[in-house]
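Everything on this sheet refers to the single structure shown next.
Just one protein chain is left out here, and the rest sit where they should.
Right after this comes subunit A.
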């Protein structure tokens, strides 16, 4: 126990976060005072009925519509069992194919994932007409948060979010799962500043040799060059690239590579920064399905701090991290572990990510 405490304090210390906010003492206080003792709303008794169970539709109350996805509609709701706010994801059934495969993958993967930085699936409700997933309710997402705070986030917040994002990624990668659809809309932010990965509809667990994935994954802006070039044997590097794009976007307040129309424009944007790859810098690039060198303007690699001005105002380590995350050519010789270091402070070793500390942060000012 003592070791764990020390490890936690050290980890946070290395993070550069104030002990006052995040020391283990405070964490345990927070945990003690969390949900069970939380005073229930004064109107709660009006909702409560006896004999309510998990898994039934009557146990939840729809409040308002939050959004619409490709295969589901999300509502804000409240649980009549314990009064918690929940997000209800109502899956649309398709008559031609039954339960959408995205829903099946999301539920079966999330069932095996329990982590502070992964959205929690509370319950699944089956009714005759519909299927509803009950998630924990998280107030906002990174896209909204960035719209509310235009012009780039405070570097401390970037650090906090980035740490949590990489920790979440490290956790799912260790569980053989690729997220495959990282974008700010899929990163939920609670009012405590916790970041949670959500929307595992496109995620899948890695499996065997020779198995190819479809290359139509990941919103174009957050797609790594090898996938844009038509590679289908992608790996954890796919999510790492997405994390890199989000990192730059948080700092700059604008997407790192905002392509507009198609794959080629997207590649052009990326290579304007990284330089057009050649056989020397990326062995095998000329055999990629979409690689047509004559289509691209010749570009030299740029310094990141010249492209993204905000990097110039921060320590070199920040640029280092960006460079680690955004690599043009896939690694061949040394495989890389999901870098779990923090942008503007000393990198903390991967081990600190494994210790069971909940990264609860104080309220994040813009």
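Basically, a residue touches a chain if its C-beta (ideal position, glycine included) is under 8 Å from a C-beta of that chain, and two chains touch if they have at least 3 such contacts; residues count from 1.
Here, contacts and distances are computed from a predicted model.
Chemist: Any idea which of "Dynactin subunit 4", "RBR-type E3 ubiquitin transferase", "WD repeat-containing protein 48" or "Cyclin N-terminal domain-containing protein" UniProt assigns to the chain that's been left out?
Modeler: Going by its UniProt entry, the chain not pictured is "Cyclin N-terminal domain-containing protein".
Chemist: For the full complex, which residue in A:64, A:97 or A:280 touches the chain that was left out?
Modeler: A:97
Chemist: Which residue among A:89, A:159, A:173 or A:310 touches the omitted chain?
Modeler: Looking across A:89, A:159, A:173 or A:310, the contact with the absent chain belongs to A:173.
Chemist: Taking the full complex into account, find the residue in A:105, A:122 or A:156 that is in contact with the omitted chain.
Modeler: Of these options, the touching residue for the absent chain is A:105.
Chemist: Kindly state which of the options A:124, A:143 or A:329 is in contact with the chain not pictured.
Modeler: A:124
Chemist: Which parts of subunit A face the unshown chain closely enough to count as touching?
Modeler: Touch set of subunit A with respect to the missing chain: 95-99, 101, 104-105, 107-109, 111-112, 124, 126, 131, 173-176, 204-214, 233, 235-237, 335-338.
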